[in-house]
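Remarks on the structure that follows.
All protein chains but one are shown at their positions in the complex.
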Amino acid sequence: MRRRSVTAVVMTAALTFSVAACGGGSDDDKKSNGGGTEQAFNASVGNIFNPSTKTGGTLKLAISEDWDSVDPGDTYYGLSWNFLRTYARTLTMFKPVPGTGSEELVGDLAEGLGVSSEGGKTWTYKLRSGLKYEDGSPITSKDIKYAVLRTVDKDVLVHGPTYLGDFLNLPAGYKGVYKSKGVNTDQAIETPDDKTIVFHLKQPFGGFDYFAMLPGTAPVPEAKDTGVKYKEKVVSSGPYKFENYQEGKGFSLVRNPNWDKATDPNRPALPDRYEVTLGVESNDIDNRLISGDLDVDIAGTGVQPASLSRVLNDPALKAQSDNPGSARTWYTSINPKVAPLDKLDCRKAIMYAADRTGLQAAYGGPVAGGEIATSLMPPNIAGHQKIDLYPAGADNKGDVAKAKEALTACGQPNGFSTTMAFRSDRPKEQAVAESLQQSLARVGIKLTLKGLPTGDYFSLYAGKPSYRDGNNLGLMTNGWSADWNDGFGFLSQIVDSRTIRESGGSSNLSIYMPEVDKLIDQAIAETDKAKREAIWADIDKKIMENAVVLPSVWSKALTLRSKNATNIFVNEAFGQYDYMMMGAAK
Amino acid sequence: MTYIIRRTIGALLMLIVVSMMTFAIFFLVPRWAGGSAENLAARYVGRSAGAEEIAAAAERLGFNDPIWLQYWDWIKGVFVGSTYDLGTGPEACPAPCFGYSFISRSPVWPELVDRMPVTFSLALGAAVLWLISGVAVGVLSALKRGSIFDRAAMSIALAGVSLPIFFTGLMSLVIFSYQLDITAPGGAYTPIEDNPLEWAYNLLLPWITLAFLFSASYARLTRAGMLETMSEDYVRTARAKGLPNSAVITRHGLRASLTPIVTIFGLDVGLLLGGAVLTETTFSLPGLGKFSIDAIARNDLPQIMGVVMLTAFFVVAANLIVDLLYAVVDPRVRLS
């Protein structure tokens, strides 16, 4: 079987750099085989493929680069949040099940979800009994408090999110456990006993259980904390512990003998080992996944362009692949601060004129790129509402007539000129800019394309108001993925005008809407989940009405399932295979 | 003797110039391009850092100091070591301190040292292979000029020179490692002191791939050199003395064509020791080349600076050795 495909392999390798033309892969291909073992396209999307409870074996994982850190208090990568659950436990976690069930939060270290009081200003969690670190010492609420407070120091642990530090009622000038040693922080976090932890917030926050899911709540024993070097010797609270750790090269995890299954209903802990190799060449990763030499591409972003057409055109390979969506939207910001885009109808003209299929193709098509987006918030965000205010015609290539109407309405019947910025070393974003340049030209809107360096895109250029307004940047490519799959986790950083700083660096490039800011505050304070989700959906709609964002695609990826892995499914909370739930056949 | 001293001083001056230029490129040019100290510092803090943290980082990293002072601090660190403040207190960076990466959060030098064995194993192993095979094929081709062997060897050599290593590398991985399962997969590396056999087995494919690329040009170079020297008068003299053919070819013909090969060999090896970027990337080997690619991707200036300086050092050192070897090989250089 393996030998037979040598020619195909060589041929594909020879065509490695040809652009993949992709077809198929629509949702029709999705077959329901509830927990089957039959290889089929999308078999592990919404279902568990090859379910198993068999323990033992080794899972081999690889990634082409490295991620920020394995220190739970210092990481912001989705793949890391997914993977670290093997060695770190947090207060709460997303239920590790296929399909929409993963939207639900459940207790992890905590017995259950938080109990709020003071209208959502105080949140109390009770820890399970018998929790232990890898060295056998008990995990107490004080360790969680210490862990949370260490993440406050963004000078030391630079990578992680700032939510907890921003919302906790910390003493003024508090700089974290390293610089503010001995400062009493009980006004923010109380630990009345070893099994209870109480969080006090500055303002009510209904979704605090999401914060309790953040890796920053994974306990860290103070005596073992070495600041930035803690990543080299993370103390495990989960079923696996680090056997070794080589900076930038890889590490392996082995079973943690002090983890007690009785304290952990969520983790099956099937394989005996996880072996992670960093910096593996990305085409090589695909080849090894296909050959069975590797089980997981940790990055979870899908196969390389070279492998894409090969996988789609080979029925056997296609049956071994999945096409999950992730909570990521690629979009173009429309700057209402530069003329004539300060007029709503001029912005609408862009919304109508854009060729949506062109944008989808620019990001890699329906399989590798994603589904055509009609609003900012992706469908796998809890409470997502379908909003399509600017129908782009039956063929999705844009509505030229409506666009011309809008131009006339804004006093520019012959069109206008503006500049479009994109990240110059991202070919996909360049393709987006070129596609828009063509489709907008149909109604007389002329785009001057401007590539800008990725590294400083937000800090110096598109993200800096004086630069983008001064250089007439009317359109700017952009993208965002959720910190977690609810409205706050997706929208709070990109639609709140109060995050825009004159000094640059904000991820919000074009949304200056006081009514949205007000709705955000409402949503934050709302403790009722359904009501909260309705507000976020409303925010999404208001932004679309204001035409300050042109969404392109809700991201999807073509991923390969391992031949060796069992119990494999896409956890929609991460948009990736659930690395914690997998088993290994050998 | 003066020749050696002169060359050594030249090499040292070269290193100083390279260090200044590298420093200027990475630390001065961004400033000229309009970046402030904060913009530079923003690369060293997380994506959630506020203006205050960035300003603190800029101050801590010395980006507010005049450029010459920053350079001086860097040079001083190389010789006497330095200390850095990570926010959790001062952290010693003992000499030779090639700076401190605020992205990987560790001194640069130990990371370089950590990567060196991989690159050294790869480069030196491949160098031995390509030198032997390249020269052997080149000599045979020259002696059998115009034969089928010559034409086949030179066609393969042309392919070797023109095929990119990520192509030959990925192809050979797929065929030999994943389909035939006779060589190690990408990313496999065992330190030689742990298990020399496994070390060699794991590196076999990268060696051959890299050696193929280089031996091709060495074969061509050797062939051209041999064709030239074999028609020299002194080779005819050697024949006239009644020397056996093998002695004529090796002691007289090859010896004289080795000079340019030694020169290029030294420079090639020197450059490779600084990191075989493409080979290491293709075979996922955690050596200096992969390190520098990753550093560039992360925009980690101290790491880039460190690896550039190390590469410069290897090239300059290789150049120096070549100069000295040159004198050993060719007495005319030594005595003139």
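Residue numbering begins at 1 within each chain, and the chains themselves are lettered A and B in the order written.
Throughout what follows, contacts are C-beta pairs under 8 Å (C-beta built on N, C-alpha and C of every residue); 3 or more make two chains touch, one makes a residue touch a chain.
Following the convention adopted for this analysis, contacts and distances are computed from a predicted model.
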Protein name, per the UniProt record, of whichever chain is missing from view ("Rieske [2Fe-2S] domain-containing protein", "Peptide ABC transporter ATPase", "Cation/acetate symporter" or "Choline dehydrogenase"): "Peptide ABC transporter ATPase"
Shown chains that the omitted chain touches within the full complex: B
Of B:Ser155, B:Asn195 or B:Thr237, the one touching the omitted chain in the full complex: B:Thr237
Interface residues of subunit B (partner: the chain not displayed): 232-234, 236-245, 251-252, 255-256, 329-332, 335
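What we mean here is this: only the chains that are shown with their structure count from here on.
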Centre-to-centre distance between subunit B and subunit A (centres being mean Cα positions), rounded to whole Å: 38
Subunit A contact footprint on subunit B (complex, rising order): 34-35, 38-39, 42-51, 53, 56-57, 86-89, 104-106, 111, 114, 166-167, 170-171, 173-175, 177-179, 185-187, 281-284, 286, 290-291, 294, 297, 299
Touching residues (chain side subunit A, partner subunit B) in the complex: 2-3, 5-6, 9-10, 13-14, 16, 62, 65-66, 68, 76, 153-162, 178-179, 227-229, 246-249, 277-281, 283-284, 287-288, 290-291, 293, 455-456, 459-460, 501, 503, 505
